[in-house]
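The complex appears here without one of its protein chains, the remainder shown in place.
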């Protein structure tokens, strides 16, 4: 189990190779790479802020949850923070398993959680200055439900 | 759209990078790497035979089918043939999309098809000589249904 | 008690972290929010719309009714926008 929350870029190929290396029982490695999209014309870059300590702990807890749910041989999660521009890699999830269905399910489970529950916040750089990105599911956000989550 | 049926190894990291390169609209790259498992003690290697021509055409047809089903920005499929040993990479599927759910669904769709319908056959090298691997779903195989498939 | 603020809550309050000693009557996250609002106009602005604020106690997500103890690390932030 490997969790990295880091400023630096990462190498998806090296991470995938590491998940299979020296483990002849591993038949399947499913992975996901998230990239910064150039969604809005006036956004030239973004800065990703996170909650050091909590981020790593919550990701580790979700990895444990994934291992409880599926038979996994290896899990790697990398999430970057700091300043990023469109096209930059932002997040990696890789899962190794004997079974490809388990590898896919766990990989999607982890990236879904990272995208919606991991303590990261995006500050967009616009021509008019910094702008905090609002959560997509604004109805959810406005519903006033404070997060209660027991991973 | 890229389809390679080749004897040579491939580089998952380079393929993932190529799927996102120069496309700032791509936010998600889901991928799968299949490895040769050391499943049986007496199997030291295998040779993968395929049907040249049909393999490429059927994979291309499945890619088109995947593009009809999901909004995809890029698809790469690589399948090796020839002699492989446990730990070797055997197959790669990478899918780029704006939407991670589409990327995952199309990636799993394509690898499921490759594993169950692509015209490849495994000859295992055992201490007692060559042994053709039987299809896993032997009930299906014995049911006598000849393949009819219109992708 | 260590209090952390992230994203626009930090901008409005002006600091990312402060060490505070709430009065004994503050026993839950919700009571802490009510007390923090009284500290400064920046705090009041940050917590004006509590529906847009999330909390964590000791680095785990927590609701308004979550109990607090001296020495807890409490964080406030907007809905997350990661990945």
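Order as written gives the chain letters A, B and C; numbering starts at 1 within each chain.
In this section, contacts are C-beta pairs under 8 Å (C-beta built on N, C-alpha and C of every residue); 3 or more make two chains touch, one makes a residue touch a chain.
A quick note: this is a predicted structure, and the numbers were derived from the prediction, not measured.
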- Query: If the full complex is used, which shown chains touch the chain that is missing here?
  - Reply: B
- Out of B:43, B:91 or B:107, point to the residue that touches the absent chain in the complete complex. B:91
- Residue touching the undisplayed chain, where the options are B:43, B:72, B:96 or B:114: B:114
- Message: I need the residue numbers on chain B that touch the omitted chain, in ascending order.
- Response: 34, 48-51, 53-54, 57-58, 79, 90-91, 111, 114-123, 132-136, 140-144, 146-149
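Everything below uses one rule, namely that only the chains that are shown with their structure count from here on.
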- How is the touch graph of the chains shaped: line, ring, star, complete or other? line
- Item | Centroid spacing, where centroids are CA-atom means, of chain A and chain B in whole angstrom | 26
- Item | Approximate Å spacing (C-alpha centroids) for the pair chain B, chain C | 50
